[in-house]
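Step one of this worksheet: look at the structure below.
Only one protein chain is missing; all other protein chains are in place.
All chains are identified by letter, namely A and B, in their written order; residue positions are counted from 1 within each chain.
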Amino acid sequence: MIQTAATHLLELNNISLSFKGVKAITDISFRVAEGEICALIGPNGAGKSSLLNVISGVYQAQEGHIRFDRHQRRRQRAHDAAVQGIARTFQNIALFKGMSVLDNVLTGRNLKRRSSWIEQALGIGRARAEDDRQREAAERVIEFLHLQPWRDVPVGKLPYGLQKRVELARALAAEPRLLLLDEPMAGMNAEEKQQMSRFIVDINRELGTTVVLIEHDIGVVMGISNHVVVLDYGRKIGDGSPEAVRQDPEVISAYLGTRH
Amino acid sequence: MEFFFEVLIGGLLAGVMYALVAIGFVLIYKASGVFNFAQGAMVLFSALTFVSLLERGVPFWLAFVISLAAMALMAVLVERVVLRPLVNRSPITLFMATLGLSYVIEGFAQALWGAQVHGLELGISDEPLELGGMLLSQFDIFAALTAASLVLLLSWLFNKTRLGLALRAVADDPLAALAVGIRLQRVWVVVWTVAGFVGLVAGLLWGARLGVQFSLSLVVLKALPVLIIGGFTSISGAIVGGLIIGASEKLAEVYLGPFIGSGIENWFPYVLALLFLLVRPAGLFGERAIERV
Partner (left out) sequence: MFYREAGQFSTRYAQDRRVFALRQDRHGLAALLLVAFVVVPWLGNDYWFSAILIPFLVLSLAGLGLNLLTGYAGQLSLGSAAFMAVGAFATYNFEVRVAGLPLLLSIVLGGLSAALVAVLFGLPSLRIKGFYLLVSTLAAQFFVTWALTRFSWFSNHSASGVISAPPLEVLGLNLDSPAGRYLLTLTIVVVLFWLGKNLVRSELGRNWMAVRDMDAAAAVIGIELAKTKLLAFAISGFYLGIAGALWAFAYLGTVEPHGFDLNRSFQILFIIIIGGLGSLLGNFLGAAFIVLFPVLLSNLVALLPGGLVDAGQVENLQKIIFGALIILFLIKEPEGLARLWQRFRQRARLWPLRY
């Protein structure tokens, strides 16, 4: 794959974010190429989740700007990010507990609707055909992530690992160009992590989705990502391929631990 | 100009009474995290107990103590039967449970004492007092003084005693309070009883003014705008909120009334609270909830 500067899907330039005087992120810049898996790592409190929140429009940066595809913005509403093709999962599962797995996945497709609510209420026009198409797309995602047996189960009743998968399914259902994953493997055992890793790699290879993920398990990070960005105290201290970052002395002392 | 001040002070004094009712809500909210809609019914119940005892010739202080004991008993029952099974549910669920509770208590009150109005004589004359060229109600002044002393008593209780410390701990973080050995049940019962005491005093004052009857529970609904302006968790907020609501309600009735029509006080506090919420969603003194995603 030939990558030129023009194919960088996401570009952060000098982003700074503070909460009432406490600086969470200071002057961070990096670029994510289209089609790559970029891992965001760093100790707790380094600002990784905040960065994801800035990219997806949940937080607004005070300085710097973001370029996603052709859109350049500093302040971006979450809704706009979704429209542009950014989807994400959350550290603490943000599923709609009252609805079934299928319904949750369907909500992920709400931006793909063309018919109005009136058409749907009366069952006329494009509504019926669209219902079928939406269902079909949702089913494809459910199949992709092996969630068929739990299609109609209320999400609140599922075990933690499955809920994380459903959240991933909901994000995928939106057919995003950029997928942001906030600790998708938190709280999972080795086997579950392997499964989730395979899913993420499949999503990247088969669907061509660019992935940015926050992850603590270094084994996973080294195993699946093409690009690693290291944060510490809100600043970027490493940026490059997994091998390069692993050898970087500053990263080692700050995060990976020094060797004796 | 004097007329304006007269209306204003009349409103402020009424506001003090609202504040008294609101303080009861704040206490319960701080301890149990629930907006106790049944507060009105409980206040009514205790006031009715008091009045019926008086009517049967029981001396004032004994009647007061018995009514207070009844409130405490009710508090224990409520905690056991309603709150405990619903621990951890959403605030809306808890609110709806207190709604049901208010129906139960009102039904009991009406079954036991009937629906007629009971007059309540507290021995304070209703003759207006002249102060600086304005006519003020003696009763209102008495009520204000009572409320002020109650507030002082409560501040002393909360800030200077061990019990107060325990109450504040529970209000802040029940789990942590448990971890340091504070007996939650006991604290809750105490708080509800204190709230009951405040409620009884408020009920008696309002009852003396309006007669002890069912519209008393509607008065209590006015506590909601007070709490919204003052925040649900602050006693000083309840006072400030009560004063604001009382004053604005009276002023609106007197000055806007002739243009729009009478009866404004029925909805004005709510609209005011609404406008307030749009500007400050957490009230004047309340805590801003931070949503972590």
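Throughout what follows, a residue touches a chain if its C-beta (ideal position, glycine included) is under 8 Å from a C-beta of that chain, and two chains touch if they have at least 3 such contacts.
Quick caveat: nothing in here was measured; it's all calculated off a predicted structure.
Visitor: Check the options A:Ala33, A:Ala78 or A:Ile252 and report the residue that touches the missing chain.
Guide: From the options A:Ala33, A:Ala78 or A:Ile252, the contact with the absent chain belongs to A:Ala78.
Visitor: Among B:Val58, B:Ala72, B:Met96 or B:Leu150, which residue is in contact with the omitted chain in the full complex?
Guide: Once the missing chain is taken into account, the touching residue is B:Met96.
Visitor: Pick out which of A:His8, A:Lys23, A:His65 or A:Arg113 touches the chain that's been left out of the picture.
Guide: Counting the whole complex, the residue in contact with the absent chain is A:Arg113.
Visitor: Can you name the residues of chain A that touch the chain not displayed here?
Guide: Residues of chain A in contact with the hidden chain: 56-58, 78-79, 81-83, 87-88, 90, 94-99, 103, 106-108, 110-111, 113, 117, 120-123, 127-128, 131-132, 134-136, 170-171, 174.
Visitor: Would you write out the residues of chain B that touch the absent chain, in ascending order?
Guide: Those residues of chain B that touch the unshown chain are 35, 81-82, 85-86, 89, 91-93, 95-97, 99-108, 110-111, 221, 224-225, 228, 260-264, 266-267, 270-271, 273-274, 277-278, 281, 291, 293.
One rule holds for everything that comes next: only the chains that are shown with their structure count from here on.
Visitor: Just give me the whole-number Å value for how far the CA centre of chain A lies from that of chain B.
Guide: About 49 Å, centre to centre.
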